[in-house]
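One protein chain omitted, others in place.
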Amino acid sequence: MTSESFVHPYIPNTAPASREAMLAAVGAESVEEFYADVPPALRLNRPLDLPAPLVAEQDLARHVRGILASNRSTEERLSFLGAGTYNHYVPAVVDEVIRRSEFLTAYAGEPYEDHGRFQALFEYQSLMAELLAMDVVNVPTYDGYQATATGLAMAGRLTGRGRVLLVSDVLPEKLSKVRDYIRASLEIETVPATAGIADVEVLRTLLDGEVAAVWIETPSATGAIETGMPAIVEAAHEAGAIVVVGTDPIGYGVLTPPAVQGADIVTGDIQSLGLHQWFGGAHAGFIAVHDDPRFVMEMPSRLFGLESTDVPGEYGFGDVAYERTSFAQREEGKEWVGTAAALWGIASGVYLSLMGPAGMAELGELLLARTRYAQQALAALPGVELGDSAVHLREFTVTFSGIRAVDVITALRGQGIEPGVAVDDHTLLVCVTEATSASDIDRLAAAIAGVIEAPTSPTSPLTKEHGA
Amino acid sequence: MTSESFVHPYIPNTAPASREAMLAAVGAESVEEFYADVPPALRLNRPLDLPAPLVAEQDLARHVRGILASNRSTEERLSFLGAGTYNHYVPAVVDEVIRRSEFLTAYAGEPYEDHGRFQALFEYQSLMAELLAMDVVNVPTYDGYQATATGLAMAGRLTGRGRVLLVSDVLPEKLSKVRDYIRASLEIETVPATAGIADVEVLRTLLDGEVAAVWIETPSATGAIETGMPAIVEAAHEAGAIVVVGTDPIGYGVLTPPAVQGADIVTGDIQSLGLHQWFGGAHAGFIAVHDDPRFVMEMPSRLFGLESTDVPGEYGFGDVAYERTSFAQREEGKEWVGTAAALWGIASGVYLSLMGPAGMAELGELLLARTRYAQQALAALPGVELGDSAVHLREFTVTFSGIRAVDVITALRGQGIEPGVAVDDHTLLVCVTEATSASDIDRLAAAIAGVIEAPTSPTSPLTKEHGA
Amino acid sequence: WNEPIIFELSTPGERGVSVPAVEQVVRDAVGDVVSALPEGIRRPAPPALPEIAQMRVLKHFLRLSQENLGSDLNVDIGQGTCTIKYSPKINDQLIEVPQLRALHPAQDPADTQGALELIWRLEQMMAEISGMDAVSLASPGGSAGIWTNIAMIRAFHESRGEGDQRDEVITTIFSHPSNAAAAKVAGYKIITVYPDADGYPDLEALKAALSERTAAIMVTNPEDTGIYNPAIREWVDAAHNVGALASYDQANAAGILGITRARDAGFDVCQFNLHKTFSAPHGSGGPGAAANAVSADLAPFLPGPRVEKVDGRFVVREAGELSIGHVAPAHGVILHVVRAYSWIMALGAEGLLTASQIAVLNNNYLLKRVLQIPGASAPYASGRRRIEQVRYSWQELFEDTGITSEEIGIRMADYGFHYWTSHHPYVVPQPFTLEPTECYSKTEIDEYVAALAAVAREAREDPELVRSAPHNQTVHHTHHDDLDDPERWAVTWRAYRRKYFGEVPADAIDRPVLEESLAS
Partner (left out) sequence: WNEPIIFELSTPGERGVSVPAVEQVVRDAVGDVVSALPEGIRRPAPPALPEIAQMRVLKHFLRLSQENLGSDLNVDIGQGTCTIKYSPKINDQLIEVPQLRALHPAQDPADTQGALELIWRLEQMMAEISGMDAVSLASPGGSAGIWTNIAMIRAFHESRGEGDQRDEVITTIFSHPSNAAAAKVAGYKIITVYPDADGYPDLEALKAALSERTAAIMVTNPEDTGIYNPAIREWVDAAHNVGALASYDQANAAGILGITRARDAGFDVCQFNLHKTFSAPHGSGGPGAAANAVSADLAPFLPGPRVEKVDGRFVVREAGELSIGHVAPAHGVILHVVRAYSWIMALGAEGLLTASQIAVLNNNYLLKRVLQIPGASAPYASGRRRIEQVRYSWQELFEDTGITSEEIGIRMADYGFHYWTSHHPYVVPQPFTLEPTECYSKTEIDEYVAALAAVAREAREDPELVRSAPHNQTVHHTHHDDLDDPERWAVTWRAYRRKYFGEVPADAIDRPVLEESLAS
């Protein structure tokens, strides 16, 4: 037992009198008795080798803040970084709601004492459902990686087939996760994109009775919007394959949602909808399906549903089809479910409630317009070409003919600009959001122009032709 | 009327349909009708000349954060600044409680729906009462300036006399406020302090039947603790004068509170008890008296009291002796009362609840010890003397024999240190708290030593003698 | 919850937060400083604060918070005269940065340029909004701002040698009581003008009261009735005619921003409440903040310190000799300065005007709806429009049922609403004052009126139900008698334990009695 004098604010019963009273009540000489089942050979019997503690809160705060102070955030840098984590504005009300103790520290209360949590998550599901034009949305899973992996696994279970045809560019990290997650039952084959989007002709040649799912990413890893979805859906369905879409819902104020274009399972990440960047640590995944019990019963996540109560007109909430889950069925349940990302679902619900139809429509237009503006501004530079001719939302690639992408990045970092993510030697993935204004984009273009000019001849810039 | 298209998130009824429906309901053509009583000659009839608005929250946030980014806080500087605003640590729980919407946006609700606010402020009063060893403490007034001014005004009303004898060093800004506030009825005469504390002998010679109050500041403006209070009290009471103390309660975990030494009215500021520095903008004042109705009935502030309810054993709360106040009596009430600083009272209540007896005792000892340590460290420097020989808590002065205080300040600011406040040409007021560690104090001493050496001879420091 | 008093949660030995230990190097240098304290200065035992672990302290105050109705959770229309607006959450977040929170007023101004700039900018804005020449943001509340007004007026007259001569201040009964009370503290005799039969401020009564002894008129406009004084210019002129100053309490300005300005009506000085009209939150009753705006003649009397812009940098200057000095520490309530600035910037000129117009539209809509409730009336200015609020009366309902306005207000709490009951002086019988501001939607106003109508109906059909309210609040009907009896009032837990249980605190002392001087 540690010393009697160790009294800690987090541990009430370190108060010596309380400790003694409890030991007396249970008739134990010391806490050691409670560890009778831990064999002596397994006992550590020495203090853990950890840094000296900072018990006074002010010392702890100074220490941690001191470490964090060495970070320079995207508020201090002009950032065009995306690639799965996006710098969208988070309204203050969103943060206000999710930092409430009642939501932040709740967990698995019953529908009675946790009515508010159930309703908030039901509302999240419902708001997402409107954005996606689908009737069933889950309580969030971990992230868009997990959501798409599960969407494909659902397709595998629904069809009993073993092939997945991936027709879009996907983030390598996402592909890594998805592939490893589903490889016990499904093999992913890649159908290379052409001009940024799916090659439907090639797809048709690969479809057969063993294809469980066609996997579309839109916007793709390069920000390209899949404009051929109806044809893909038709071909897939003809082969009995399920169309699984991975997406970011940020554009659906102006863009037609996949469900309306025929997609069967729509998955993705909601970090864009009210979550800060958090170093890539605040993601949540959604899985949306039509209200078809065959699909619903394959979802592993919890689903909160509206129900009646003893009082007419009153809304109650509870778990829909709980017996699907691994909580109930262990390995016989659908995949597995655990503590995932409910708080981020509440955040996105607040976000969509604030944005409303007009906000989402205006934001979608702003993103489309600025993306196009940035494409034009960069493509106008000598030695810079757009990666493809697709319609892009938020992200796009440019290729440099005379310089390496990493050199552009290094040079611009020296000016406080993060110009984007290098996807290969000469290709840069650039992201614009509502946080990057037209003048920010102009600054980016000017800075890249400076880099391009430097290594050749600073007085005679190259001339070039480029398409609009 | 402004344009129909001006829809603002803060103003729900800018929604055109709502606006029209309401105009129709009241039978008005336009909002102009409601201003019929405002004469045309007084109408502005042009837009206010204000900066272009930033309606999108993200634009506003970027703008304001941009301005604030030019500040460098005391987290980035090593600060020994006090002089009325102190850098004490504020536990996270304090901020958590006072930023709750329920407290932050409440106002003047009734004891029923605002039971929690009444109880929290009753508890603040009660916790302060223990710290001060007095039975009556008010809902906070604006700040310590106002509290002491009112304390003296109460003494004037209680005695019907016109003289106030100030026996301590007081902050010039505070004296300015107090003097102007009470000068319609009370004149302040200063009895110069000796060795930092009251000169009781001189005081005795000045006391007579016209003295309403003897005003003691402890810790004084230089941080000196008044050790002669019993003698002052005895002399004052003998003359029928009331002893009014202005104080900072931070030390009363280890120091005897003024009431126990005989003070009649104890006033002061609670910024030290759980409030951040906030550029000097987060102060609140307390006025404490014994439970003597003559004193209580002279208090202008609200007093929340505990009362019974229809349910035996249940606590209710309400305003004690409300009819005293200017709310009730206008100019016949006691001075005046308005929206002052209730939230800061709640903050201090949380602070004292967290600190408890042990925390306040340990903090008091830490402050005393570090103050003494800093005195020793600075007085050890050549050409530096302590301002006086009194016992000091948190603040003390040093005098420089060969250099101006402002030059020390300028030089140390260049090193990221705020060494204190210049109180005259050669005197510096230095403040240490739990935020300034021993090594911080060492750094201060070394930096001052460097300045002292520089103007004379960098290779041959002056030798000096000084008392402990 | 039935949450205990914090002292009841104490368990000996528990700690809520830890304090750093005295460093060994310090202890070695200074020894035992506590034992070394002079005789009588060392407290014999620590104060009898409770001992509670951190989570339980947090839980206690979170539970208390839930027993409270902030305007964020309520439809706070009933807080008439108080201008309960939406305090945007972004503004709270903007201030919650070390760059403000951990700023000290004595720091190098080079390190506080951002704070000084925001003060300067808001002063410029308030000058434009008021039409005045100079502004101070130093006053830490609305009534504090009124005090600053009268302190400046007093200094002004004294500077002209008229300090002794001018010893009267005139106000109106529907102006905020702090105007009368603050002027009284400043040494003035108070003359209160009552309205004419129509509820309008009585110009003839004013003229009768004015004289060379008048230091100032101090009026609110629109008054707490929501009536704008159409002769306000004549009031100011009449005051000026006798050499008096005119002070404008702009606490009720929420309906007239961008419509009409204090200086345009001739006022010499005015104050706005940043925590009402400019959206800063009310904080359970403060902190507040005021902007004092004055004409050029009064500018030298403004409190210090002053922020000035010199060559693009912001500098702090002590106020000049004529200044009334400091009215509070430092520069005033910087938190509210930033909030008010941010609110104005979010709206702009068109937005401020729209906010005023919608506040007035909401109020007149509410007036229409309330007057449809049998038993409710709006005395004065009958059939006319109001600005941003109305003082109503339940006199008719009271005569019919015996139910008072206060009882109705308490019963409203059972519907999740309330109105506050302090409407001193009770010139309007059975009063209640409603102010919807621009921040509540038509739906919310309708909800509020529906509850009012329901309670009025209950008063007629089941008066005991109303009289015995509240029925579903945290606490039950309280016994206010306890609070006015010195033998029974208990302002603190220790007083309660002493009076009701005879527990004498360890640090209780016998106080020397001052009978002689107090008897006078």
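We call the chains A, B and C, going by the order they appear; numbering starts again at 1 in every chain.
Convention: contacts are C-beta pairs under 8 Å (C-beta built on N, C-alpha and C of every residue); 3 or more make two chains touch, one makes a residue touch a chain.
Model, not experiment: these values are computed from the prediction.
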| item | value |
| --- | --- |
| Where the missing chain makes contact, among the chains that are shown | A, B, C |
| Omitted-chain contact residue, chosen from B:P9, B:P39, B:P172 or B:P382 | B:P9 |
| Residue numbers in chain B that touch the chain omitted from display | 7-12, 14-18, 55-59, 91-93, 95-96, 101 |
| Absent-chain interface as seen on chain C, which is shown | 1, 11, 14, 53-56, 58-59, 62-63, 66, 72-74, 86, 88-89, 416, 439, 441-444 |
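In this text, only the chains that are shown with their structure count from here on.
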| item | value |
| --- | --- |
| For chain A paired with chain C, centre-to-centre distance based on mean C-alpha positions, whole Å | 46 |
| Rounded Å distance between chain A and chain B, as computed from the means of their C-alpha atoms | 47 |
| Multi-partner residues of chain B (at least 2 other chains) | 57, 61, 65, 75, 91, 96, 101, 354, 434 |
| Multi-chain contact residues (two or more partners), chain C | 14-21, 51, 54, 58, 62, 88, 90, 92-93 |
